[in-house]
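One structure is given here, and the rest of the page talks about it.
Only a single protein chain was left out; the remaining protein chains are all shown in position.
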Amino acid sequence: MIKQLILIGLLGILFGVFFVSMQDIQELYNTFGKDYIAATGFADTGSRNLVTAILLDYRLFDSLFEAGILLIAVSGVIWISKHESQEKNAQFMLDKFKTPDLFVTFSRLVYPLMLAFGFYVIINGHVSPGGGFQGGAIIATAILILYYIDADKDTNIALIVTIEKILYIAILLVASLSLVSRGELFTNFFVIDASPDTKAIYLVLLNVMIGMKVALGLWTIFTAFLKEGR
Amino acid sequence: MMLYVPIALIFIPVFSALIIYLIKAQSIRYLAFVAQIAMTVLAILYYEAYTGQFADTFFVIGGWHERVGISLINDELSLSFVFLSLFIWWMVLIYTFNTGQNHRTFLFFLMFLQGVFLGLLQTNDLFNMFVFLELMTILVAILVVFKKAGDSFRAGIYYLLLNISGVMMFLIGIILIYFTFGTINVNSVQTVIAAGELVSGDEVALRFAYVLLMAGISVKAALFPVHSWLPKAHGVAMSAISGLLSGLVVKGGLYLFLRVNQMFAGANIDYALFFYIIGALTAVIGVMFALTQKDMKQVLAYHTISQVGIVMMGLSHYDPQTVYGGLLHIFNHALFKSLLFLGAGVIIKAYKTKKIKEIRGVMRTMPVVSIFMIIGMLSITGAPFFNGFISKSIIKYGIQDSGIKYWILFIVNIGTATSFIKMAQVFFGPKPMTIRLRSLEQRIALMTLAFACVVLGNFYIPISTGFFGVDVSHVSVFQWEAFFDYAVALIIGFCFYKLVIEKDPLTVRKIREFNLSFEMSNYLFVLYVAVMTVYFVLL
Amino acid sequence: MGNLDMLSLTAYALQVLLIIMAISIVVHKNNGTIIILITTFSLITASLYVINKAPDVAIAEVAIGSAIIPLIYVISISRQREFIVLDKAMDDFIIADNAFTGVGYVLLKRFTDFYHLELNICNDVRLCSLGAGRDQLLCEQTNVDLIVTKDDERNVYILKGKASSVLTYKLEAMARDYDNIEVVKFKDRDFGD
Partner (left out) sequence: MNPLLTFVVILIGFYGLSTSSNIIKSVFCVTIIESGVILLFLNLGNLDGGVIPIIGDALPVGGIADPLPQALMITTIVIGSTVTALALMLCIKVFHHYGTVEWAEILSRESGK
């Protein structure tokens, strides 16, 4: 009990200091980054959604490694859950997977809608909220619904992982294409004065590729969990 | 064109890792060596062209405004770390060349980790640093559980969760920095703080940000209250991985310590005393636990903690000579600790046990390996003519004026000597069996590391002046005090071992069986952050 | 004016609700309940992201934080209650008279119920055909917690489990009353490399 009280006291110190530093922040509050991006973001990148502008252009380097983290986690989860001995088709006597009929029907109804919404979010990532990562996650959720409809669905994990890796390499190549076309690394491969519509080609292309990659990655992670020990 | 070399150093290993994963042929693993050669050549060319000019090494990705885009920067510090990591990765790649069936997956994670680590060294952006730290944490956790047996799972999850909570503190620090300066570019922040116009350096927000960044870094560097993940993770991982982690990846935290202190240079934050105390505690606690262990790898892992403490004792000074001593000890420790872990791996593989008591007669079964191991042991205990001696002496000269500081270092030295006297027993005794593991690659790796230890120990003056421009000619090997000190440490250590440790009294057993639970580690972490807050912000 | 106040009021209410949720997640004992709570927590944070003018982050949070992650939690927690038994004996130890009434089944059921576990029995032909020498490997590399074999000479059933697992010891204590059941513990073969 005393331990807990001391802990609360320690956290209280942190809170107090944070409280004071908030006063400082309100005084110092520096909007340089925000003003800069608001003023030049659209002209620089051709993306009306400034978040996408940052993710796919100003800080593309971060996004590449963000996709890389997913890639590593997928490989890691698969590696940890993989078994040396073959027990793929182990039969479990007491396993009962029975989804209610209502649920199955509902899932069948929702599945195409979610898939379409995911693609919408990906493709319009540069003009409305959304983008590759968000849309990819929505598509992955849609695919997961398939498991409700058919619990014994067989997925070829190895193939998905291979496609994911190839997609990652493709993303890296598309991102570095700008080095050839305009002498700058990891940015839009169209020249900086190109019209926003032209620049949008690059944004949509990269969003679609990232979306696919994220969807496949999350799908693989989920499948690895579902098949774990089976 | 030289500007793109840092990018190439990050992406060559990442790319080769992906290709190694994709192509299902055993011969693809040679690609790792091709990539390694390419990187080494590029790094050397880059160093040849390196002038120390800011404009030549500062590179904004995408050509955006430097305060908006992500930038990479190189200086002597980061370049020396780049060469060190290339060297250690060479050794680990050579060492693991013919071991393990799942070589491709292993190489995939290993090469990716190299790219990430090189990125962490060269980045000039705080959030980018955070991304690399997270990626490093995940990769190391996967590598720790790579063999998927025994206690590796519990070590992996302990490591993962504790480090993630540390990195989260780091992220909160980034938040405060961003809203104070409007940028997360390390260099810009440094300039603004040094100019002292926008901020005076006494703001609570700034100091709190410093505390939070340091909290995250301390977890990564395994400083005293948050060190408990290290022996667990490094003690159970495969030996090659342990060598890599202990030798290099832990130093990532110390590197960030230097970088962040550089960033806050204008803010008048008096960090020296606090981190000296933390370093001393880390060193003493590490050596205390190492003395009681019976498991070979646990002993080495606890010694990593104590050596990190010694490095910290050097780094936490304003005097550039002493800081250089700490820096040099990072390099020396990287060399001899990888050597010791890799050598221990060979021995453990041959004897099929990790217990020091059950291993005897290594000198007869594996004479070559044991010579290299002895070189490593002499280095870590600080024997003259070996590299550990040089950096320890520089640190010793820096803290000579203060009696307490000197004695702490001496006590740590005695502890180190004692536990390696204990470990040296494995060399003697009868030859138990006729095992002869003939692995040329492993011997080449061990030999190169041992050779590097000896070279650094004897030609330290030209190396220091050539690479860092630091004059260390006041450290001389041919001084009777040096031999005397070492002999005294060895003798006291031997007596201490014979009189106390060998009898295995109750206290020693208690310390050995002491286990810091996960919630207690987090509790100490919160305590540590609170103490730092009180020290740096309120006092 | 009124509109803006309403929004900030909602924001405050949601923030307080978030704190309550966080406290209940921390103090709750039952992991099943916590999953519901964490999903709610995630949805509240998503609404707060929208209020803080960040629809992009909110979409990501809804898709990942309140759909995929809770599902992974559910699977992970349900897997953690499983006690997987590989039945190599394949006789009336588990199934007697075409129903789960064998002696072993009754024992295992009693054991798993006592420790709130879920019994899962597997008798895959390919796994069972592996020799007895590979039992330990099987136990270490797969998620199988217990292997049931029969020693025909002594007419004794041998339950093999990992020595590192607490459950094996608990089962041993429970099986002490039975004469024809023996519990064998595999020691960890951890050589470092």
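We call the chains A, B and C, going by the order they appear; numbering starts again at 1 in every chain.
As a convention for this text, contacts are C-beta pairs under 8 Å (C-beta built on N, C-alpha and C of every residue); 3 or more make two chains touch, one makes a residue touch a chain.
These numbers were taken from a predicted model, which means no experiment stands behind them.
Partners of the chain left out, restricted to shown chains and counted across the full complex, are A, B, C. The missing chain, though absent from the display, is touched by one residue of B:L31, B:L77 or B:I164; that residue is B:I164. Between the chain not shown and the residues C:I34, C:A96 or C:L137, the one that touches is C:I34. Looking at chain B, the residues touching the absent chain are 127, 131, 134, 137-138, 141-142, 145, 148, 150-151, 153-154, 156-158, 160-161, 164-165, 168, 171-172, 175, 178-179, 236, 295, 354, 515, 517-520, 522-523, 525-526. Think of the hidden chain as still there; on chain C it touches residues 11-12, 15-16, 18-19, 22-23, 25-26, 31, 34, 38, 41-42, 45, 48-49, 52-57, 60-61, 64-65, 68-69, 72-73, 76-77, 79-80, 84, 143, 145, 162-168, 170, 187-188, 190.
Residues 4, 7-8, 11, 14-15, 18-19, 22, 25-26, 29, 31, 33-34, 37-39, 41-42, 48-51, 53-55, 59, 62-63, 66, 69-70, 72-73, 76-77, 80-81, 127-129, 131, 133-134, 214, 218, 221, 224-225, 228-229 of chain A touch the missing chain (whole complex, contact as defined above).
Throughout what follows, only the chains that are shown with their structure count from here on.
Taking the mean of the C-alpha atoms as each chain's centre, chain A and chain B sit 32 Å apart.
Per-chain CA centroids place chain B at a distance of 37 Å from chain C. For chain C, the set of residues that touch two or more other chains comprises 141.
Among the residues of chain B, those in touch with two or more other chains are 148. Contact residues on chain A toward chain B in their complex (touch as defined above): 3, 7, 10-11, 13-14, 17-18, 20-25, 28-34, 36-37, 44, 57-62, 65-66, 68-69, 72-73, 75-76, 79-80, 162, 165-166, 168-169, 172, 178-179, 184-187. By the touch criterion given at the top, residues 99, 147-151, 236, 238-239, 297, 345, 348-349, 352-354 of chain B touch chain C in their complex. On the chain B side of its complex with chain A, the touching residues are 4, 7, 11, 14-15, 18, 21-22, 61-65, 67-70, 105, 108-109, 112, 116, 119, 127-128, 131-132, 134-135, 138-139, 141-142, 145-146, 148, 176, 178-183, 198-199, 203-206, 208-209, 523, 526-527, 529-530, 533-534, 537-538.
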